[in-house]
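Working notes, structure below.
Heads up, one of the protein chains got dropped from this complex, but the rest are sitting where they should.
Think of it as A and B in the order they're written, each chain with its own count starting at 1.
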Amino acid sequence: MEVFVTAVITMAVIGIILGAIIGIAAKLFKVEVDPRIDLVSELLPGVNCGGCGKAGCADFAKSIIEGENPPSKCPVASQEQISSIAKALGIEVGDAVKQVAVVFCGGDHNQEKVQTLYNGVSDCVSASLIAGGPKGCSYGCLGMGSCARACPFNAIEMLNGLAVVHPHLCVGCGACIDTCPRKIIELAPQTAKVHIYCNSPEKGAAKMKVCAVPCIACRKCVKAGEENQFIIDGFNISVNYEAEKLVDTAIFENVKCPTSCLLSETEHLKIEKASKSEVV
Amino acid sequence: MGEVTEYLQLTVGAVLVYNFVLARFLGICPFLGVSKRLDTAMGMSGAVIFVMTLASFATSLIYNYLLKEPYPICGYTVNLGFLQILLFILIIASLVQLVEIVLQKISPPLYSALGIYLPLITTNCAVMGVATLSAKSNYSVGQATLFGFFSAIGFALALVLFSSLRERLELSQVPKPFQGMAIALITAGILAMTFIGFSGLC
Partner (left out) sequence: MSSSKGLTFKGGIHPTSDGKALSSSAAIQDAPLLEEYQVIIHQNIGAPPKVLVAKGDEVKKGQVIAEAGGFVSVALHSPTSGKILKIDNIPGPMGVPVQAVFISADGEDQWGELMPPMDWKNAEPQAIKDRIRDAGVVGMGGAAFPTHVKLSPPPEKKLDCLILNGAECEPYLTADHRLMVEYPEKVLEGAAILGKAIAVTDIYIGVEVNKMDAIDTLLAKADAYGIKIVGLQVKYPQGAEKHLISAIIKREVPTGGLPMDVACVVQNVGSAAAVADAVTEGKPLIERITTITGLPVKNPSNWRLKLGTPIVEAIKFAGGIVCEPAKIILGGPMMGFAQKSLQVTVTKNTSGVLLMKKEEITQYQSTACIRCGRCLDACPMNLQPGSLSAAIESEKFDLAAKNNLMDCVECGSCAYVCPSNRPLVQHFRRAKAEIRNRSKK
C-alpha cells in the first residue's frame, strides 16, 4: 500500500511539474503557423507530381493560400476535392478544363518501317542522338518508352513500339512532355475524343514511304467536318482543340480516313492492343 | 589502469566496440528509416547527439539523487528504484518537447534542420537505452553524460556510414527480389559484422 501511494504521488508531482514547465514554455515561445496550409495539404491528393508547376503538394497549398493559384490548377484532384478546398478557404474554384496527354503518332512496329539496326541504350533521347533514331520517320514516336517511365501514374503503355496514353489514367500533369525528344506529346482537352495521330510536316508521299498510317493532308476530314474543327498546317492536319464545337465520333459517319490516322481514342487504343497481341 | 580503462570504455568503447546500432542493436528504426540520403542522416545524427547527451544528463541526475538510494520523506523511507523506466520516459519525453518548443522560437534554422527528427526520437530505444545502461553501470552524472555523448557519436557514425552506403547502393543494379529494404538490411548486417573487428579494442 505504501509503495502504491508513493508511486502515485511521485509520478503525479513530477508529471504536474513537467507539464507546468512545458505549458509555460509553450506560452512563452509561441510561434504562429498558418493552420490553413496543413488543412489544404490534407485535402490535396498528395502525389507530389509537380503538374501544377510547384514543388510538391505542400508548396502548392501555400500558393493557393497566397492567392497565386486557384485550387483547380491541381491536375490530379477530383472535382469534389477541389470544391472542398475552395469551400474550406472560402474562395473561387477557378475554371480549368481538364487535360490529358496525347501521343501524336500511330507508327507502331507494324505500321512504320525500321531503317537501321539500333542496339544501344533503350532510351528515346539516346536513340534520337544516333542517326536520328532507328525508325524511318524522323518525326514519329521512337518507341523506347522514356515517357512511359516518366509517367507518375502509369498512364502510358508501350504497345508494339508505340507510346499510347490511357486517357482514363492520365491526369494531364505533363511530366511526359519534356521527356520526349521528338516533342510529339501534347495536352489536349479531355472532352476531345478524336485526334489525328500524326505530326510529321513531311510531304504525303515522303510519309507514305516510311509509314502506313500518316496524315497525307487529303482534307477529307476537313470537308466532312464543320468549320474551324481542323487546322491545316502545311502537309499535316490537326484537330483544332480550341474550336467551339470539338470534333466528335459522329464525323466517322460521314468520312473514313484513308490512312486511318484520324481515329477516336478508343479505336486507337483498340488497334494498338490488337497489333500487340499479333506480334506476341 | 582502472581509471583509464573506464574512460576508454566510456568513449572509444561507446563509439566503436559497443556501438549502439551495430553491436547493441538499439535504435534500429531511425537507422533504417532516415538513412536513405546522406543529408537527412546528418540532420538525424545531429538531433540524436543533442537529445542523447541531454537525456543522459537529466536521467542520471534523477537516478543519482532520487532513485539510487532509499529516500526519507516525512518520516517514511521510500525506495523509488522501481519507478526508473516510467520516470525516464516521462523525463525524456518532456525534455524533448521542451527543447523543440524552445528551439522553434530561438533558432528557426536549427529547428528546421533538426525539428522533424526530434519527435521521432523522443522515446527512441537508443535514448532510453543510454539512460538505463548508465543507471545499471552506476555512472556518476559526469560519466553518464560522457557516455551518452559518445554513444550518440557512435550512432551518428553508423548512420552516416550506412546512408552513404545506401546512396551508393541506389546507383547499383540490384536484382529485383533484393531491391529496397532487403538489400539495405543485408548491407546493415555486413556493416555490423565489420564492427566486430573492433571487439577487444578495450
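As a working rule, contacts are C-beta pairs under 8 Å (C-beta built on N, C-alpha and C of every residue); 3 or more make two chains touch, one makes a residue touch a chain.
Predicted, not measured: the structure shown is a model, and the values here were computed from it.
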item: Touch criterion as defined above, residue of A:V3, A:I17, A:V97 or A:L129 at the omitted chain; value: A:L129
item: Contact residue for the chain not shown (choose from A:E112, A:E202 or A:E265); value: A:E202
item: Residues belonging to chain B that touch the chain removed from view; value: 170-173
item: For chain A, the residues touching the chain missing from this view; value: 115-117, 119-121, 123, 125-126, 128-134, 138, 178, 181, 202
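In this text, only the chains that are shown with their structure count from here on.
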item: Chain A-chain B separation of Cα centroids, rounded to whole Å; value: 45
item: Contact footprint of chain A on chain B as seen in their complex; value: 73, 76, 78, 80, 82-83, 86-87, 90-91, 94, 97-98, 101-102, 104-106
item: Residues of chain A touching chain B in the complex; value: 2-3, 6-7, 10-11, 14-15, 18-19, 21-22, 25-26, 28-31
